[in-house]
Structures are given as C-alpha cells and as structure tokens.
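With one protein chain held back, the other chains of the complex are shown just where they sit.
Coming up: subunit A.
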Amino acid sequence: MSAPDLVVESQLHTLERTPGGLLRLQRSPLEGRALKSGILTGLTWLAALIAAVPLFSVIYMLFVEGGSRLSWETLTALPPSAFDLGGGFGNAIVGTVVMVGLATLISVPFGILAAVYLAILEPDSRLAHTVRFLAKVLTGFPSILAGVFVYAIMVVTMKSYSALAGGVALAVLMLPTVILAAEQAMAMVPKKMKDAAYGMGCTRTQVILQVVLPTGASGILTGVMLAIAGAAGNSAPLLFTALFSDYYLSSLTEPTASLAILIYNFSGMPYDNQIQLAWAASLVLVLIVLVFNILARLIGRQKY
C-alpha cells in the first residue's frame, strides 16, 4: 500500500502516516470542520438535557408539594371552603373516573366500528379518505372547542351542566385517537390470515369479528389506553360542560367535579391549603394518566 506522496502532500496535508506507512484517516478534532461538528454535538447534548429539565422539575414538585399532602383524607374528603383547613378531593376523583368512563363507553364502540370500515371494508373509498383526513384534523382540534360544541348542543338544551355533557365532550376528543390507532392495528393483521378465513367461506363480518379484531386487539387496546390517558388529563372541555361541584356525584345530569378543574380553580386561590391540595390533586391526576400510558406501552409491547 503505497499511496502517491504527491497527492498526500498537495491535497490531504493534514493526513499523517502511521509508522506502518498507512494513512492516518482520523481527523484532528481541532481542524475547522471537525471543530464545528464537535461544537454542534455539544449543543445538541445541551438541548437534550435542557429539554428533560421541565419534566424532572414537574415530577419533583409533584412529589415534594403534592406527596406530602397525600393521605386518606385528601383522597376521600370533600373540597374545603375558603378559610377551612384540611379537606380533599374525593368527589373530583369520582367525577373524573365517571366522565372518562362515559367518554370511553361512547367513543370506543363507534371508534372501532369506524376503524373497521377504514381498515377492512372500504379502505380506498372516498368516504374512507375523507374520514381519515377528518380524524387526523380532529386530533389537532382545540379541546376547548369540543367544550363549546357540547355546551351548545347539550348544556343549553338540558339547561344544566352535567357529567353526561362532560363525558360527551371528552368522547369527541377520544374518538379520533381511537379510530386512527384501531385502523392501524387492524391494517397490520396479515392478509393471509384474512384470506384463509375467506377461503373457509366466512362472511366479511365473521372475518372481522373472529380474525381481525382478536389479532389486532392489543394494538386497539393500546390506542384506547392512550385515548383514556389523554382524556383524563384534559380539562378545557369540562370547564363549561361539567363545571364543578363541591359534593359527591349523585346523578349524571348535575354539575360534576373533576380533578383537572379542581386544580384550575384552586391554583389561583390565595390560600395555602387550597394550593397544597392543587399539588396533591396534580400528583393523583398525573399518576392516573401515567398508569394508562404505561398500560398502553405494556399491551403494545406484547405483540410487536
């Protein structure tokens, strides 16, 4: 291996020869181009570290401020009035669970059926393309507008804020997530499995119910869990559909408390007790959201 010395000296003057006579192809880290690359690498590391700071700061505050206040009383008692000490947010936990449950009951069946249409029945029809596009547009839909919409169709006509209206507003927000995740999960079911079932003389419905849905179940469930996590943390649509209540839920047609609205209301109050409760409620809310996120990851991992 003897490279012509001329080339080495005229063009690659920074290259040296090792004792064995081979070219040393490593760049000197101080050479202009390498230096620029090194600086940018450093900046990228810095950006990544800075981006992680808020998450850890939020988690730290939740555990320090919220964790210290967490007790059986805070989890079950009713919210305190202005100057009271103690109290809790049991009714808000119940309200959040009930409304997210309602939203799940409404959005999941419709979402999965719509996904069946998109993924299996008519994937290339004009309706399918339109629905897919609208579902994607709806994922970026401001959540507060779902509240405005449900206020107009339900709160005004029923003349009362209600858990039902809150549930419907959250369902509007969950629907696109469920549809898109379920469609993707069903589209990933191998074609030969479906063809085998068709070959046995199955109708499309039988193929869907007995082959596609069971095979895609974990993917669909992942999407549902993510949608639930999103809905549980979402508060804007509840502001003027469910409003708030200082008492436990007794019927679905009355104003209902939720964790997110409690945090919003208490965060602006000038009383330490309420602010502590807001942190504790935030901790509970984040834990609920995280549990569903982790469930989604675990279910998703099993399959793929």
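Assume a residue touches a chain if its C-beta (ideal position, glycine included) is under 8 Å from a C-beta of that chain, and two chains touch if they have at least 3 such contacts; residues count from 1.
To be clear about the criterion, contacts and distances are computed from a predicted model.
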item	value
Options "Phosphate transport system permease protein", "Error-prone DNA polymerase", "Biotin-dependent carboxyltransferase family protein" or "Spermidine/putrescine import ATP-binding protein PotA": UniProt name of the undisplayed chain	"Phosphate transport system permease protein"
Contact partner of the left-out chain, one of A:Phe63, A:Phe110 or A:Tyr271	A:Phe110
Of A:Met158, A:Met188 or A:Leu290, the residue in touch with the unshown chain	A:Leu290
Hidden-chain contact residue, picked from the options A:Gly95, A:Gly167, A:Gly233 or A:Gly300	A:Gly233
Given A:Ala77, A:Leu121 or A:Ala187, the one touching the chain that is not displayed	A:Leu121
Hidden partner chain, residues of subunit A it touches	27, 33-34, 36-37, 40-41, 43-45, 47-48, 50-52, 54-55, 57-58, 61-62, 65, 109-111, 113-114, 116-118, 121-122, 127-128, 130-131, 133-138, 140-145, 147-149, 151-153, 172, 175-176, 179, 199-206, 208-209, 229, 232-236, 239-240, 243, 260, 263-264, 267-268, 275, 278-279, 282, 285-286, 289-290, 293
